[in-house]
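A single protein chain has been omitted; all remaining protein chains appear in their positions.
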Amino acid sequence: MFNLSVRDHFMIAHSFRGEVFGPARNLHGATYVVDIEFERPELDPDGLVVDIELARTSLKRVLDSLNYKNLDDVDEFKGINTTTERLAQIIFSRMAEEILEGALGQEAKGLTSMTVKLNESHVAWASYESKL
Amino acid sequence: MFNLSVRDHFMIAHSFRGEVFGPARNLHGATYVVDIEFERPELDPDGLVVDIELARTSLKRVLDSLNYKNLDDVDEFKGINTTTERLAQIIFSRMAEEILEGALGQEAKGLTSMTVKLNESHVAWASYESKL
Amino acid sequence: MFNLSVRDHFMIAHSFRGEVFGPARNLHGATYVVDIEFERPELDPDGLVVDIELARTSLKRVLDSLNYKNLDDVDEFKGINTTTERLAQIIFSRMAEEILEGALGQEAKGLTSMTVKLNESHVAWASYESKL
Amino acid sequence: MFNLSVRDHFMIAHSFRGEVFGPARNLHGATYVVDIEFERPELDPDGLVVDIELARTSLKRVLDSLNYKNLDDVDEFKGINTTTERLAQIIFSRMAEEILEGALGQEAKGLTSMTVKLNESHVAWASYESKL
Amino acid sequence: MFNLSVRDHFMIAHSFRGEVFGPARNLHGATYVVDIEFERPELDPDGLVVDIELARTSLKRVLDSLNYKNLDDVDEFKGINTTTERLAQIIFSRMAEEILEGALGQEAKGLTSMTVKLNESHVAWASYESKL
Partner (left out) sequence: MFNLSVRDHFMIAHSFRGEVFGPARNLHGATYVVDIEFERPELDPDGLVVDIELARTSLKRVLDSLNYKNLDDVDEFKGINTTTERLAQIIFSRMAEEILEGALGQEAKGLTSMTVKLNESHVAWASYESKL
């Protein structure tokens, strides 16, 4: 099994609802350093898992849709806690759409699974992984 | 599949028995930077893999039971080599008990697997992973 | 010259004013991983730059005064941009007060300079350094 | 499941063929920081995944066969793109041979899978993973 | 004193001349992860060391002039060893020109020194630092 990963980041504000969150119920924020991993059983004819430049461009487009925002004000996220693990899943879904729409090239259809990891500090990170 | 990881560390002395260990048969020591990863297929009602503060507290309690010790003097470890990989398994077991006892909260019963990784230097690390 | 550094982090929301900030004029946020370095020409009688546990406790107290806040709502910061470099200076000042008040122990009076570095992502960080 | 990983590196020149590579079709180069992970279900009688010194020595021998070379001039690689993901597979194969030949010791026959990860920069890495 | 740093990277091929270089006299290559640090005694009116977006753009332009090249074929480097430390100085000079030409904005004239660090692997890095 082959994997390729690229890294980028975004910075948002948000707050959480629920006793479990303690002081994180206040409006605060985070830098998320994002590692996205693409997986496939065989390389494409160029010897690649995916075109790395297209993958970077797609990831940047997806992160730009979140970057420099207060997630509490985003309609789509009303009523959900935008925890690190949930954001990983949201980014996964948007990247999966990018693949389906061909933004990562025709060969990206050979990708079989993907993992999105969000590093929120030097001591905590979360990820969402699924088949494609 | 969702994952959440937290990092902490502990510092111990120990020595090994067996030809394969060479100079590591002398009493020496190590800093272990510990990454513990929790996994579950769906998030809990708060949108979490696990309550991160409870997870941190439990991990600290487990590491405190080893921290600042000479493992050669710990009864439980008599006759075994406390290699990095073995220590990962020992910490896994103690964390699994914490989960069973409810220390990570009721929702932690939804966790399906766990990985304990011990980073012993910038060039070597080991882990133990199992279903819960 | 001897140095000792410890690391911790905090997470805040804020926004900036001024053309130069582009999309960062929106309310967003950041995780800041903080490295504080203490310097002195000779070690204290225990062989230390500073009591590391007191240093950690002081740093945590200072960061807790900022953690999980929207800095735009903090009176003290009205009218200033809480850029990474400015926050480094603010934390420096608060840590310098901690030292003056004796929170890092009597021996901390031998410290001659200090640097506060804030890592805001994997590709950007800023610091403030000064004599004490 | 137990894992042990060790890290080393090598530095090569190469170029790629194919539109997808853009400016990387020019002769350029890379530092690859290599993480090799060994996996087995149970530890050996010494409490190890593998003899770490033998593993390091084998990995270094394999990397020395590539280090400080222009891969475009290596007969074995004529006609293939030595992408990061392909190089991960090549190193995997050579390490698998080392294991078969006994270079990692008799106990290494208990290894069940292996992953070779090549870090090419702070924002990109690739890996090849397979059963042994 | 205030500092701001940004990180980027480039990938080149080259070879060295001189007994001291051993196997590095062969054509090989490197990924250089570049950290550039800007220093000034007081922040500008926006609360910044330098406009980070302009700094990133300038650094990328400078690195693009080297990226994906065989440095042995670049006229400017004929007769010199493009060691990591020398490349740090070369990038420093080009960035200093960018500042002089106004590419980092008018406020960048307040910068008093700069450091360029090139990370060539997980175990080696070099830098050049000078007043501006």
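As written, the chains take the letters A, B, C, D and E, and residue 1 is the first residue of each chain.
The criterion applied here is as follows: a residue touches a chain if its C-beta (ideal position, glycine included) is under 8 Å from a C-beta of that chain, and two chains touch if they have at least 3 such contacts.
All values derive from a computational prediction rather than experimental measurement.
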Given B:Val33, B:Ala103 or B:Leu132, the residue that touches the chain left out of view is B:Val33
Considering the whole complex, which of E:Ser15, E:Ser58 or E:Thr84 touches the chain not shown? E:Thr84
Given the full complex, what residues of subunit C touch the hidden partner chain? 1-8, 43, 46-49, 51-53, 105
Interface with the undisplayed chain - residues on subunit E: 16, 18, 20-22, 80-86, 88-89, 117, 122-130
Against the hidden chain, subunit B presents residues 7, 9, 11-14, 23-24, 26-33, 67-70, 120-123
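Just so it is clear, only the chains that are shown with their structure count from here on.
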Determine the shortest chain-contact distance, in steps, between subunit B and subunit D. 1
How big is the rotation, 0 to 180°, that puts the C-alpha atoms of subunit A on those of subunit D, in steps of 5? 120
Subunit C against subunit A, contact positions shared by both copies (same if over half, else different): same
Whole-angstrom distance, CA centroid of subunit A to CA centroid of subunit B, is 27
Could you give the separation in Å between the centres of subunit A and subunit E, each centre being the mean of its C-alpha atoms? 31
Which residues belonging to subunit C are in contact with no fewer than two other chains? 122-123
